[in-house]
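Heads up, the thing below is written out as structure tokens.
For this depiction, one protein chain was excluded, whereas all remaining protein chains were kept in their positions.
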Amino acid sequence: ELKMHSQIVESRPEAKYLQQFADDVAARSNGRLKINVFHAGSLGLKDADLLRIMQAGAVDMAMLYGEYFTRDAPELGVVYVQGAIRNPQQHLQLLPTMRAIYEEGYSKWRIHTVGGVVSPVFNVGVHCKEPVNSLAQLKGKKLRVWGSHLVGTFQGLDVAAQVIPQNSMYMALQTGVVDCAYYLSTVAKTVSIQEVAKYEAYMHPWAAVPWMFGVSDKAWSRLPKDLQTVLVEAGEAMWAKTRDAAVSPERENAAIEERKALGITMLEPFSQGDVSSFVAASDKAWADMAKSAGPKGTEYYQRMREAIAKLTP
Amino acid sequence: MTWGILSTSMLVLMVTGAVLGAALGLTGLILLQFQVGDATSLAVQAVWNTFTDFTLSAVPLFIFLGDILMASGISGRIYNGLTPLFHRFSGKLLHTNIAVCTVFGAVSGSSSSTAAAIGSVGYPELVKRGYDPATVIASLAAGGTLGLLIPPSLSLLIYGATQDVSIGKLFLAGIVPGLLIAGLFSAYIAGLCYFRKDLAPKEDERPTWGEIFTGLRAIWPLPILIFFVLGTIYMGLATTTEAAALGVVAATVLGFVWGDLTLPKLWQSFKTSVLMFGTIAMVLLGTLILAQAISVLGLPKELVDWVAKMGLSRYEVLFAIVLVYLVLGCFFDGISLLLMTLPIAFPLMMSMQFDPIWFGIVVTILMEVGMITPPVGLNLFVLVTISRRKVSLGEASWATVPYWLIMLGVIGLFTVFPEIVTFVPNRFF
Partner (left out) sequence: MHFLIRCLERLALGMNRLAAVAAVLMSLFVFLGVVMRYFVGAPFAFSDEFIGLLFATMAFLAMPLGLVMRRHIILDIVTRGLQGPLRHFVDIGATVILTTFCVWFFALSYDFADFSRLLDARSDIGSMLLWPWMAMLPLCTVVMVLVSLGQLFDSLRQLAGRPSLFSLAGEEEAL
């Protein structure tokens, strides 16, 4: 039996994929290998410590998300940023480069990776208490964002952005600590955002880092060859399955209808000009962030830039 | 095996009367080393994460606030002003503890902040006036937990967000149970003091309405403090921690202007509060390590799993779940327990046709119970420390038992009449 940590709450689709992977491993191994998944951080571990924890082998497996490790491995946090892509299909083209970088990065921490979950490419929108669908309107509003790169990006656009954790977002909007939240529109319902922000405008597709299934080298070397193969096969199968499901206009449209039914007013998306400004500001903040993450950070950034340069628009 | 190590080492460590933080921490380290296997590094990580968490910093700030109010004589004047008003009630000023905790709980998301804020002001004043220390502590410990149920509540926020339940509905549902429990606490205090006259100071003659009025007029700085601490949170101008800091600054200014605060007294306040907080930090240190060991072993999940597999009927499941939370409440308090158990407890309860809003409230009450269940109960630790250990942990826990029973009774009541919980949210949505 392997113990596996995951920070994702069960209401998110990524958690359901993870559970399917665990069930698949049990089925493929005829019950010889059982992965006991602890969802929603229920092992009491924090993602920021995960690299150290996995290196020490204190937990066997974990769902790894590169952006959570900036303290210990800043280079892993600069691989991909919001604004790197403008349409969902581009995400799929960047995936192989991203995966190669992460596999290399994790292996330095004595973590073996066996596939993973490609996060669905959700819509990212701005959710406000009042109608806002342009950068001009966003100036003068207090905006909630989720990471320091976004703070830098919005700073470049003269918008006052602050990082507020997802759990505090509802209260922050309700009490007016912020006027708007930059958040994943598709799953906004799970945090009851419709109760505190009635207007939404689409901005760009979510540039989501893939969740990788990490196995500590300690646990990996304990497994017999055939069970290692089972893990690799199940991980690859999940990777392929989630990659194919990642881009889905139907899912996004259904989610939009659902939010409309909950009383949210859908505004026109941010204009192409606004998105271009956002992308330009994001690029600049990205380059700065990569530089401060050391030589490895710069290297990863350049590899991603090269892949982006080859994208078909 | 794990449970064996856990209970044996806890027992051995407790009977020696060792520093509680060290005893709990050592138990945790032993479990991490031998049961999880070479995982003691998790201990420091858990400690570092919690000790650098911005939200926890509200607790020492509220202790500073209380100590400054004490040193400047402001809290003394405020309680003097309130005394005539409460003269007519059995239990007198003890009711202020519950009332203020209820109001404070309505704006603060955290239970230990509430206990620290009200305790550091209320405890010294009440004891000075001849109230029984253990009774005061117990009313504060129990009152402090109300902050978890009365919205905004961290526990309900996390329940809502992780289980995809409407946070607005949960908040609405928390109001009536919160007020009900507050009312029952007050009723208990009135009853207790009616039968035990020695717990509150002796009756002197009845104050006239004029005296009551004069008393109330003398507490004019109170609204100022209330604005800085409560108003700013309520209006969304500040977080709990920020409100605490605003309160510290407001109290300092008021202390110099209206009270008899001096710079040496202010410095002294900081030194004593820091000493006080150091002892809370020590026990927190041990608690965190033990909680980390238990959670990484997956014990909470294992326990709930075990209930799920027993094939019980609806009310048997509820009973077993309550029992599990009571047991785990000995070792955890608050949010960590919620995150560890909900992944299994929630679907289990839903499969038994319990209402998700209803269970959110019940599980929050169980969290509150856990906060005052020894040996690990942050509210109790904070208050025992504020009493400068004049009240021991054992005495404080014993005096808190009736409140503990009231909360369990309320869960029983909600099981028989679930509408008490669900009526308000269903009405408004």
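In this document, chain identifiers A and B correspond to the written order of the chains, with residue numbering beginning at 1 in each.
As a convention for this text, a contact is a pair of C-beta atoms (placed from the backbone, for glycine too) under 8 Å apart; a residue touches a chain by one contact, two chains touch by 3 or more.
Remember, predicted model here, so these are calculated numbers, not experimental data.
Note on the undisplayed chain: of the listed residues B:V307, B:L393 or B:V424, the one touching it is B:L393.
Interface note: of B:G130, B:G278, B:P347 or B:G412, the residue touching the hidden chain in the full complex is B:G278. Within subunit B, the residues in touch with the undisplayed chain are 13-23, 25-26, 29, 40-41, 43-45, 47-48, 51-54, 56-57, 60-61, 64, 232, 237-238, 241-242, 244-246, 248-249, 267-268, 270-275, 277-279, 281-286, 374-375, 381, 384-385, 388-389, 392-394. Mapped onto subunit A, the interface with the missing chain covers residues 48, 52, 70-74, 148, 151, 160, 162-163, 292.
Here is the rule we use: only the chains that are shown with their structure count from here on.
Centre-to-centre separation between subunit A and subunit B, using Cα means, comes to 35 Å. Across the complex, subunit A meets subunit B through its residues 3, 9-11, 36, 38-46, 48-49, 52-53, 56-59, 166-168, 170-172, 174-177, 189-192, 195-196.
Touching subunit A in their complex are the following residues of subunit B: 36-39, 41-42, 45-46, 49, 109, 152, 154, 157-158, 160-164, 166-168, 233-236, 239, 291-292, 295-296, 298, 300-301, 336, 339-343.
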